[in-house]
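Every protein chain but one is kept in place in this view of the complex.
For chain A:
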Amino acid sequence: MGRPALLLLALCAAGARGLYFHIGETEKRCFIEEIPDETMVIGNYRTQMWDKQKEVFLPSTPGLGMHVEVKDPEGKVVLSRQYGSDGRFTFTSHTPGDHQICLHSNSTRMALFAGGRLRVHLDIQVGEHANNYPEIAAKDKLTELQLRARQLLDQVEQIQKEQDYQRYREERFRLTSESTNQRVLWWSIAQTVILILTGIWQMRHLKSFFEAKKLV
């Protein structure tokens, strides 16, 4: 059991962790997560640096750091921390809305490799996708049926939170539409009044002007 498992573990670590993309040295990449409140978000990332001599991405680079910054919908910073080349960040939202997750590398060593590129493997899990069910089963000692019931409960809870958030969003949408409606109404009336008043002023001013010039 020992050797094959370790081999598989090594393959797992070296291999894919899902999606990846490339960023430049000083580039900052931001992602947006629109989530209801009290939702947990777990992000896993892994970075690889481009080796110019060998023209290949190095499997792992010690000493390479990534700075992770998370902002809530009001712009307040929720999480701002530096992690290593492999990292895992977690945060829980306290206000519903658009949370912004920004990543950038701040390794000063990269200044030596001008034009260096980084390959970043990223995996963001939100809400009940963030739950690790085999771990929960082991911790709480659940049977299969109990674990399935727990998974269904978590899913239903997420649906409920999303519905609450939807109600809050719909209210904002309605307020915006009503504000537009009011603005259109009042500005139309105001412009008609301005039009009439300037028309009257024009006629009176010109009439008094022509009377003064003895043309009328």
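Rule of thumb we're sticking to: a residue touches a chain if its C-beta (ideal position, glycine included) is under 8 Å from a C-beta of that chain, and two chains touch if they have at least 3 such contacts; residues count from 1.
Please note the rule applied: contacts and distances are computed from a predicted model.
Chemist: For the chain omitted from this view, which of "Prolactin", "Transmembrane emp24 domain-containing protein 7", "Centromere protein O" or "DDB1- and CUL4-associated factor 13" is its UniProt protein name?
Modeler: Per the UniProt record, that chain is "Transmembrane emp24 domain-containing protein 7".
Chemist: Looking at the full complex, which residue from A:60, A:95 or A:151 touches the chain that isn't shown here?
Modeler: Missing-chain contact among the listed residues: A:151.
Chemist: Quickly run down the residues of chain A that touch the omitted chain.
Modeler: Where chain A meets the chain not shown: residues 1, 5-6, 8-9, 11-12, 15-16, 18-22, 29-34, 122-124, 126, 129, 133-135, 137-138, 141, 143-145, 147-149, 151-152, 155-156, 158-159, 162-163, 165-166, 169-170, 172-173, 176-177, 179-180, 183-184, 187, 190-191, 194-195, 198-199, 201-202, 205-206, 209-210, 213, 215.
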